[in-house]
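Quick one: the structure is below, and I'll ask about it shortly.
Only one protein chain is missing from this complex, and each of the others stays in its spot.
Then we have chain A:
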């Protein structure tokens, strides 16, 4: 039984993205709503297991390394392995990257390859522009397959940047499967925890627009460098 579309119902539906006023068939959902839920779930599952395309990495000049998690199944069960890098990745980063950069940019698929596909083309150039405005230089950016937020520490130990920015795909929801977060840390090294980091989350077209996020991140980084700190102690 589909509900009658009245102006009152539309008004309620406009006020929330929650799936309200959807009608029913007996006590069960309508066919349309039931299948819509399953479709959205399918999209979310696929993005967890998806891969960032080589084309995107090439376009933005990113080389790629793996975390110690290996494949997605192990990645999901072992968050600890997503925080560390195998010797081959460490060597690769050591060889190909500028050491001790002012700002190191790293990108990882995390739990949503889609998030990177949808947002990186906008957020990355916007960040570079913003850094330039603040007179800040970047090291050699790269991509980490199956990374967790904690891999910032491992990369910090290798390259000793002043600030690191990690763009990473968030756990997908049904409303959007392409929400991305940016984590920042001043002097990332082993032992740093969430309280040492800043995060700008919910970066996607329906949340914080990626271009805006890029500009905002540049300002945040400049502030971290000035105060020589990040995390809960940074004054905003």
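Simple rule for what comes next: a residue touches a chain if its C-beta (ideal position, glycine included) is under 8 Å from a C-beta of that chain, and two chains touch if they have at least 3 such contacts; residues count from 1.
By our rule, contacts and distances are computed from a predicted model.
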Choosing from "Ethanolamine ammonia-lyase large subunit", "SLC13/DASS family transporter", "Proton-translocating NADH-quinone oxidoreductase, chain L" or "Spore gernimation protein GerK", the absent chain's UniProt record names it "Ethanolamine ammonia-lyase large subunit"
Out of A:78, A:121, A:134 or A:187, only one touches the absent chain, namely A:78
Touching the unshown chain, chain A contributes residues 1, 3, 6, 8-9, 11-13, 15-24, 27-29, 33, 37-38, 40-41, 44-45, 48, 76-80, 111, 171-175, 177
